[in-house]
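Here the complex is missing a single protein chain, while all its other protein chains stay put.
Labels A, B and C are assigned to the chains in the order they are written; within every chain, residues are numbered from 1.
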Amino acid sequence: MSAQQTTDPAPGQIDRSAALECYRVMLTIRRTEEQLARSHQQGLIHGACHTYVGQEAIAAGVCAHLRPDDAVFSTHRGHGHALAKGMPPHELIAELFGRATGCSRGRGGSMHLFAPEIGMMGTSGIVGPCILQATGAGYSFQLLKTDRVGVAFFGDGAVNNGAFHEGLNLASICRLPVLFVCENNQYATEISFAYAAGNPQVGMRGSAYGMPGVTLDGNDVVAVYQAAGEAVARARAGGGPTLLECRTYRTRAHAEGMRDVGYRTQEEVERWKAQDPIARCRSYLLQKQAVAVDALEQIEADVQTTVTEAERFARNSPWPEAATACQHVYSEPAQPASH
Amino acid sequence: MSAQQTTDPAPGQIDRSAALECYRVMLTIRRTEEQLARSHQQGLIHGACHTYVGQEAIAAGVCAHLRPDDAVFSTHRGHGHALAKGMPPHELIAELFGRATGCSRGRGGSMHLFAPEIGMMGTSGIVGPCILQATGAGYSFQLLKTDRVGVAFFGDGAVNNGAFHEGLNLASICRLPVLFVCENNQYATEISFAYAAGNPQVGMRGSAYGMPGVTLDGNDVVAVYQAAGEAVARARAGGGPTLLECRTYRTRAHAEGMRDVGYRTQEEVERWKAQDPIARCRSYLLQKQAVAVDALEQIEADVQTTVTEAERFARNSPWPEAATACQHVYSEPAQPASH
Amino acid sequence: MREITLIEATREALAAAMARDKTIFVVGEGIGPRGGNFNTTTGLYDLYGPERLRDMPISERGFVGMCAGAAMTGSRPIVDFMFVDFILDAMGELINQAAKIQYMSSGRLKMPLILRGCIGIGHSAATHHSGSYFPHFVNIPGFRVVVPTTPYDAKGLFATALVSDDPVIFLEHKSILFHKGAVPEEEYTIPFGQARVARAGQHCTVVAVGAMVGKTLQACERLALAGIEVEVIDPRTLNPLDIQTVLASVHKTGRLLIVDETFQPCGIGAEIAAQVVEQGFDDLDAPVCRLNGAYAPTPYSPTLEAAVVPNVEEIVRAVETLMAA
Partner (left out) sequence: MREITLIEATREALAAAMARDKTIFVVGEGIGPRGGNFNTTTGLYDLYGPERLRDMPISERGFVGMCAGAAMTGSRPIVDFMFVDFILDAMGELINQAAKIQYMSSGRLKMPLILRGCIGIGHSAATHHSGSYFPHFVNIPGFRVVVPTTPYDAKGLFATALVSDDPVIFLEHKSILFHKGAVPEEEYTIPFGQARVARAGQHCTVVAVGAMVGKTLQACERLALAGIEVEVIDPRTLNPLDIQTVLASVHKTGRLLIVDETFQPCGIGAEIAAQVVEQGFDDLDAPVCRLNGAYAPTPYSPTLEAAVVPNVEEIVRAVETLMAA
């Protein structure tokens, strides 16, 4: 399972195979998250677990344009980005289970996903840094004269942080190949973005940094695919960074096991559930791309099998050895003094 | 010498007495800075010395609306703000001379001016913090149900800093009584703002935070006076913060004794010198306020006397006692353990 | 006496102070209606509203700097970081501003600012939610640094912080937040700079910090069975540091171990060791020893996490080794 396209990822309308691949990616995210939620209830996940349910179109639509050597940096809510960038679900689930077979060898859990082999350069439990690090990847890629791009995924909560301001400005003045993908799900934990931001329009903030800013329906994978395609193409061509604000909603609690009342209405949640990105993509495939139902059902069955096996793999995986706990603090051990 | 107005500081056109007072303040700043430049050459100033020459209209025009219980926070280039807020020149000069009679008792020098008695709450050698601290003063003043205001003066260099982003947003969402006065002199040391900022329009950044933003001619004290008057009145009335971008220029080197070539043209410097805010204010007073030349000459003579005496005072002031070097690290000494 | 948790005890001190002093306000993410991620402010929003319990955007540097400005101008801000790890984005505002402004103004300005947050390793919180960082604040002049370990101490020390005019870093270890202990209903303060002897003993002194106090006390039970009577000292505040109590104990025992979950180099254990050597050298019958968490970022997996924190077994062994030295 991978989001990489074999067809030309040039900007423009999504084609059928790309749309089908997006559907597969979104579904993989959804089923994996649902599995993780169950696993959390079962006590198999020892730390936090922030699901991406409801936001799948964004990771899928953006990563559809990325190659393994493009660099993605993300946040505490990063499962979807890792999967869309090509991480097999078993490496993600094993990581949350704290196993040696996890993408971070059990060192990270939900908030620290590393798979540099596929360009998943890391997620962070601290809000903000991914914006700067993606900018830095853009710096490398420009300096090294490649056409690779850096991508930062972050929430609305990061927009009020200095990292957003400094990172976007730096990318703009250096004209770096970077995508800043804000997943505006309207809340940072229980704080609404409308309360936290003097101006809750993120897309228009691009102009404060002299870069294009786009606001779009983050639950519409077709829209995300198109906007991201244009931004990636521009970045690869030396046209500099883009800010994408994807309006979306997380339909589960901020983290599994957390109270989820008092700060938003059930009505609001339901309204957004009706905009489910996977259901919308499914309709789109059936209606606009004339995909047959059984093709979709085949994908659905495949994905379910993958996830079920992934969970079993993770559950049966070994724990990391305690003796490894201090390895890799440094690239090389200090040279002993010669006496 | 003080910038405080006895007349009503309500928004609107400047009147003659206010304009005269601004002239006196601007001239006091200029003469003091010129004195400091000479003193620096004489070796009487031990550390850095960042002059405010060319930017006088801003401090004068803004502080004209402030009371002693309003709180000003500023930067490394803070001499003008201190003087405009009512600091007698001898306390400033003595501070740069490192004497016990200086406003900070010799602890601070050019970049660390403290005179809380008159609401000069401090300048900082680090770029950024003044923006946040002024916001905090606004928080106090709102919480304490006063009509006091907080004012931050900062350079264009601070605009690209996270403190600007976070501070303005916080002031906006809390609707705090704060003025953010950006003195856009177009350079941060030798780095031009046009290079450093993806979008070098500061005034329009207000909208990114949901607050009014105004761009104005910072060498025109009448314009500054009017815009600041409106902003202060709005803040006192509970209308929240304002961002003022004052376009200006520093005509001397970044700091005394520093090389001042290579990053800007002599032509550019001369063009701005022709826009000298003091000369413009003088013309305005003569032509639009029908002030007699000898009234201005009297002010000029008074100011020169004050500054000359201030320098002598500073030069004859005692050094701080070495024994005091560790006092006031804490408000109270730790209580000794009772054994 | 009734028993309440450590976090309830701190909240009680906060509630009492807020009722009395209208200049106190709290900022943080989720400290308003939500009552704080760790229930630090539960119920207070309903009493005091949004001006005094102000939810914040994710702008740690911003609101720390803001609170420094507020503290200079007549109010008493409390920054509630939830996890203290988030304080790192505000180090410039703290070290270069909050810590220095009283000094730079020659005492004409005060800085009654409380920075509070939960510290420590546990529950697979992983590397961005397991930090402590107190050595950094102890190193810098201007801060008070408080690490309570019992509900009684938490209430009394927080009450002191709430009337202090200095910036106070108040750090509660996550693993003891819900430990219960006897706490008087009435208000009281515990002065900064007075260590607590958590257990008396004559063979060996152990200074333990934060959650290590409890583990050390467990280790003492086992050591006592072997006839080793350990004196356990909980410094309670790391600045000021009550070295007199440590010296007095070492004078009696001749042996000192410092147990600290945080990183060893330039840590609080180094400081205590250095001071005891400087001032109590002749009392020492053996080298001063330190037992610290591993010098590595905190990993997530339970097997790895357990490997980087000192446990009861290791404390027992460290004391035994020290007794044999």
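Keep in mind that, in the parts below, contacts are C-beta pairs under 8 Å (C-beta built on N, C-alpha and C of every residue); 3 or more make two chains touch, one makes a residue touch a chain.
In this text, all values refer to a predicted model and were calculated from it rather than measured experimentally.
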| item | value |
| --- | --- |
| Among shown chains, those touching the left-out chain | A, B, C |
| Given B:R31, B:H50 or B:R99, the one touching the chain that is not displayed | B:R99 |
| Which residue of B:V72, B:A115 or B:A197 touches the chain not shown here | B:A197 |
| Contact partner of the left-out chain, one of A:I173, A:V221 or A:V303 | A:I173 |
| Residue among A:I14, A:A134 or A:V214 that touches the chain left out of view | A:A134 |
| Absent-chain interface as seen on chain A, which is shown | 71, 73, 104-105, 107-108, 112, 114, 116-117, 121-122, 124, 126, 128-129, 131-137, 139-144, 150, 162-163, 165-167, 169-170, 173-174, 327-332, 334-339 |
| In chain C, positions touching the absent partner | 61, 85, 88-89, 91-92, 95-96, 99-100, 103-104, 127-128, 131, 133, 135-136, 138-142, 239, 241, 263, 265-271, 273-274, 277-279, 281, 284, 286-290, 295-297 |
| Absent-chain interface as seen on chain B, which is shown | 46-48, 98-100, 102, 104, 106-109, 111-112, 124-128, 157-158, 160-162, 188-191, 195-197, 262-263, 319-326, 329 |
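Convention: only the chains that are shown with their structure count from here on.
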| item | value |
| --- | --- |
| Farthest chain relative to chain A (centres taken as mean CA coordinates) | B |
| Residues of chain B engaged with two or more neighbouring chains | 162-163, 165-166, 169, 173 |
| Multi-partner residues of chain C (each touching 2 or more other chains) | 56-57, 59, 61-62 |
